[in-house]
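One structure, as structure tokens, below. Some questions next.
Every protein chain but one is kept in place in this view of the complex.
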Amino acid sequence: MKIWDKGVSLDSQIESYTVGNDNLIDLHFLKYDCIASIAHAKMLFKIGVLTKKELDLLTTALNEIIDLGAKNKFKIEQSDEDCSSAIEKYLVLKCGDAGKKIHTARSRNDQILSAIRLYERDSLSQITTLSNEFIRSCKNAIKKWGNLSMPGYTHMQRAMPTTVGDWIGCYHDAMKDNSYLIDANQKLIDQSPLGTGAGYGIPVFEIDRNFCAKELNYCKVLQNPIYAQHTRPKFEASILSALCAINYDLNKFATDLVLFNTCEFGFVKLPKNFTTGSSIMPQKKNPDVLELMRAKYHIVLADELKIKSLMSNLMFGYNRDAQLTKEPLVNSIEITKSSLKIASLLLDKIEFDKTNLQNATSDELYATKRAYELAKKGVAFRDAYKQVGKKYL
Amino acid sequence: MKIWDKGVSLDSQIESYTVGNDNLIDLHFLKYDCIASIAHAKMLFKIGVLTKKELDLLTTALNEIIDLGAKNKFKIEQSDEDCSSAIEKYLVLKCGDAGKKIHTARSRNDQILSAIRLYERDSLSQITTLSNEFIRSCKNAIKKWGNLSMPGYTHMQRAMPTTVGDWIGCYHDAMKDNSYLIDANQKLIDQSPLGTGAGYGIPVFEIDRNFCAKELNYCKVLQNPIYAQHTRPKFEASILSALCAINYDLNKFATDLVLFNTCEFGFVKLPKNFTTGSSIMPQKKNPDVLELMRAKYHIVLADELKIKSLMSNLMFGYNRDAQLTKEPLVNSIEITKSSLKIASLLLDKIEFDKTNLQNATSDELYATKRAYELAKKGVAFRDAYKQVGKKYL
Amino acid sequence: MKIWDKGVSLDSQIESYTVGNDNLIDLHFLKYDCIASIAHAKMLFKIGVLTKKELDLLTTALNEIIDLGAKNKFKIEQSDEDCSSAIEKYLVLKCGDAGKKIHTARSRNDQILSAIRLYERDSLSQITTLSNEFIRSCKNAIKKWGNLSMPGYTHMQRAMPTTVGDWIGCYHDAMKDNSYLIDANQKLIDQSPLGTGAGYGIPVFEIDRNFCAKELNYCKVLQNPIYAQHTRPKFEASILSALCAINYDLNKFATDLVLFNTCEFGFVKLPKNFTTGSSIMPQKKNPDVLELMRAKYHIVLADELKIKSLMSNLMFGYNRDAQLTKEPLVNSIEITKSSLKIASLLLDKIEFDKTNLQNATSDELYATKRAYELAKKGVAFRDAYKQVGKKYL
Partner (left out) sequence: MKIWDKGVSLDSQIESYTVGNDNLIDLHFLKYDCIASIAHAKMLFKIGVLTKKELDLLTTALNEIIDLGAKNKFKIEQSDEDCSSAIEKYLVLKCGDAGKKIHTARSRNDQILSAIRLYERDSLSQITTLSNEFIRSCKNAIKKWGNLSMPGYTHMQRAMPTTVGDWIGCYHDAMKDNSYLIDANQKLIDQSPLGTGAGYGIPVFEIDRNFCAKELNYCKVLQNPIYAQHTRPKFEASILSALCAINYDLNKFATDLVLFNTCEFGFVKLPKNFTTGSSIMPQKKNPDVLELMRAKYHIVLADELKIKSLMSNLMFGYNRDAQLTKEPLVNSIEITKSSLKIASLLLDKIEFDKTNLQNATSDELYATKRAYELAKKGVAFRDAYKQVGKKYL
């Protein structure tokens, strides 16, 4: 069943091509679509479109869907296209005419937009929690290993001495700063799109958008319906930029650890049950988990690009192209959550090798110090630099 | 069961993070892994590692897997990690010791590389067939509609007269030229990687790489085992560039048709069962199929970028990051095949609106012709241009 | 002269390859490098490294460089590599030993980082001003044209009625929301990197980082020196994401106007002196300015990707790769500033065509209204939808 069914059935090849895997992706939005639908139904009751009985029927059915979804028991058929159609089908089946009425004064466009925004709000808040756990793991690891000396590098060459504490501290501070980006995005999306219809508002009915916004805990209503559609990729792109920043930090964190874990550097040891083996080399203990954390940054980066390229050069108003922004959004949110979890786990379990670190803190790391000591005694720095440098020509 | 199992079980969070959806993606390679495995087994028999009976057992079992796969009845568990492990598990179960022997003198690295390359060869050949069907559809459409006049545009402004034939001809020629790119990639991948092991060849056993190459219809053996691993993302990236070229043509084809299908242009009509409706606007007949064809180009572009970004700045030799190149490869191949099919279907069914096209072929399209007529009479072209231009200031 | 000169001259091919056009790009940072150098010199005086006389000499010379730079009279030679070396060369020439002392207790790494951050702070503040001017132009244009009706589109098909005011309002609101992103980035970069040296702090000397931070109006000191280097691409990437959001809005704004400006839509007229002509078609008045505004979004997008891809998979600490993040940063800032200016100018001068807009506001735009009127009378919405829809089958 399609929400827009008019008695002409869609060519089956076209249907399969246009629906794609939307029915699977939309399961991520199902709960949020129901929550927004309950708010909408309450509003319809408030303005007299639904009776109390109809509202109760619909609310009960929508809560059923949420429950079924939580148990992975709500299925969206490919012929349903998306969660909006699947929900309406269920409501018509369970609530009869009330089900046919719920779509009054809204469009699939503001319906799915509302669901996506609620999903994003929840996801960003989960990501904040997971970031804070990573920050906590950094703090603990600094307590455990922070005082160990290690070489600092520039150009991958030994440069000056540093500590494991400063190295972990870098990722600690990086993750803290990401909150500016997450918070900015939480503010951006804190505007209720419900009631903007298909991008041109709702004629005839006097809907109460503020009521819905309050029900859904938005701080304000997104007023301009054309802008509501414009935000569809704009806010998603912006969220992905923030996720990209988080994954960039994890990319560098993992890259460092892969290197520290080589036999040549030997700065860290991974727990045995964190490494994998080879199909032919019996000795191997591979840090696949680190390599994949490094690699997943690029997936998020490509997802960001996908959304930003996809929706460019297009006329205002909804274009079906927007459909394809859902998968990269969901995908990158899932990656970010799992990578943050794994990164915390790694920090909790990894061991630094004191002996190897000590051996690596070699003499040339102190060349700058020696030049500075000369400079402090009054030699112009550039001359002190040349004097010390001679040794290393 | 993991092919590299050594008695220490992998942390479950790490397992789930590292395997991801590889077990699903690998179903695309299952058949090709079996085909390469049969060739490998025959070679092992030839060099005396397997007995005839063992070879027969293995060949039978591998063909069973191909059959099960074709019927969607072969499942790769997440705990199997990938198709290589799942196949080995099946072979050990069915063939006992012979199953344990098949991995002699190969690595999962050259095994999956062989499977991927055979998959690519087949896919590129399917894409060539589908491109040729598109070219044929162009020819038929030119026969039907080619003589109709239509405005040519530059800067989206009416420029000079052209014909529907030339417009379709553009996509006809574009698709023909894509064969240079597809063919170059077919040549690139026509090198057998089987026998390169984990990137450093096979010690001890005197394997016959030429035998395997011939069994698998390769024109030559990829000799350098380090290069074999280097090609893993390099060739995939190159294939995606070629697919990107095809999808670019379809992006423009679809963009034009979306525009031609607007009420303002009105140059074409889509069959009713090709369009979708709106959830609130009863009059709508939306060209979603065209919008998605346009949009899918960007998915392929992002997939290409994904592979190209993912594998950069990494040391030689296999890195697990390569795992994540499989999904964009499969994804973009599937998109290309389906978009080509749909594009042919569209060309076969679309109708051009003669009246609207005629009305659009307006006077200003002939301004250049008038200037050229003056020039032919001897007026210097730049002066003729200024003279005709005055009318349009 | 190179700041790190040790008596071995660099191979000339290598020099030309590594310096590239850095000497030109760095002119954008020259003023800010001098400002940070003055703060650093004051601090060196405060801790007793420089005498008052030396400080005065250096301050005078640095202000001279700022003046020369403002008049495009300060040249950075390719052999100087970058602005830091060119400045030091000038200071040694003008101030003798004081010039050799200024690099005490700092590295080119924190020097250029400081310059870049001050440049970014200024640029973002200019961009905020220009965004506000665009917002003001939107308001004025809404006053002039806002009440005109125009068709709203979905899928590029006429959907429901809207107004020019809502269309302009979309871009007004979009630009306002960008301030969340700009502000978050202003907060991110409001941390003084001066004193972090080459990423491992400054040994021997007891520098006063807070003093420098106050001199340069930072709200806090960026403490962790490893993190300072980590921010080099991270903050730049984040700034580019914000600029990308602005340019995305302008991309859509320009795309709409190119379409509105076609003969088929005919909704707007560009001033004559905003359009260009063709070399052969005397009638053409092309909206190049709009096409380039549309196109420049993609340059910013590619610049963002460049920075994000470039610095991935690299070890912690400074890597020379970071050099190549300067050009996309400067480039995208310049694009954003010029595109915002041009967009305001366009809004101020463009004219909407009342007649064409009226003619385009056709009957089918009211189909939803009619369905809603039935729904208001009590017909279940889905039934009302089908009833009205019949007319358009």
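Note that the chains take the letters A, B and C in the order they are written out, and that residue 1 is the start of every chain.
Note that a residue touches a chain if its C-beta (ideal position, glycine included) is under 8 Å from a C-beta of that chain, and two chains touch if they have at least 3 such contacts.
Quantities reported herein were computed from a predicted structural model and do not represent experimental measurements.
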**Message:** Which candidate, C:56, C:122, C:183 or C:321, sits in contact with the chain we can't see?
**Reply:** C:321
**Item:** Touching the absent chain when the full complex is considered, from C:66, C:148, C:263 or C:280
**Value:** C:280
**Fill in**
Answer key for B:17, B:145, B:318 or B:352 versus the chain not shown reads B:318
**Prompt:** Which positions on chain A touch the chain that was left off?
**Reply:** 154-160, 258-259, 261-265, 272, 277-278, 280-288, 291, 305, 309, 312-314, 360, 362, 364, 367-368, 370-371, 385-389, 391-393
**Asked** For chain B, which residues reach the chain that was dropped from this view?
**Response** 6-8, 49, 88, 92, 97, 100-101, 103-105, 109, 152-156, 159-162, 166-167, 169-170, 172-174, 177, 180-181, 183-185, 187-188, 197-205, 223-227, 230-231, 234, 237-238, 241, 244-245, 248-249, 251-252, 255-256, 259, 294, 297-298, 301, 305, 308-309, 311-320, 368-369, 372-373, 375-376, 380-383, 386, 389-390, 393
**Request:** With the missing chain put back, which residues of chain C would touch it? List them for me.
**Result:** 2-6, 8-11, 13-14, 17-18, 20, 84, 103, 106-109, 111, 197-198, 271-274, 276-282, 284, 286, 288-289, 291-292, 294-296, 298-299, 301-303, 305-306, 309-310, 319-321, 323-324, 328, 338-339, 341-342, 345
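Everything that follows uses one rule, which is that only the chains that are shown with their structure count from here on.
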**Shared interface numbering between chain B and chain A [over half = same, under half = different]** = same
**Fill in**
Chain with Cα centroid nearest the overall Cα mean is chain A
**Message:** Counting only Cα atoms for the centres, state how far chain B is from chain C in Å.
**Reply:** 36
**Prompt:** With chain centres defined as C-alpha means, what is the inter-centre distance between chain A and chain C in Å?
**Reply:** 24
**Prompt:** Which residue numbers or ranges of chain B touch two or more of the other chains?
**Reply:** 272, 277-278, 280-282, 284, 286, 288, 291, 305, 309
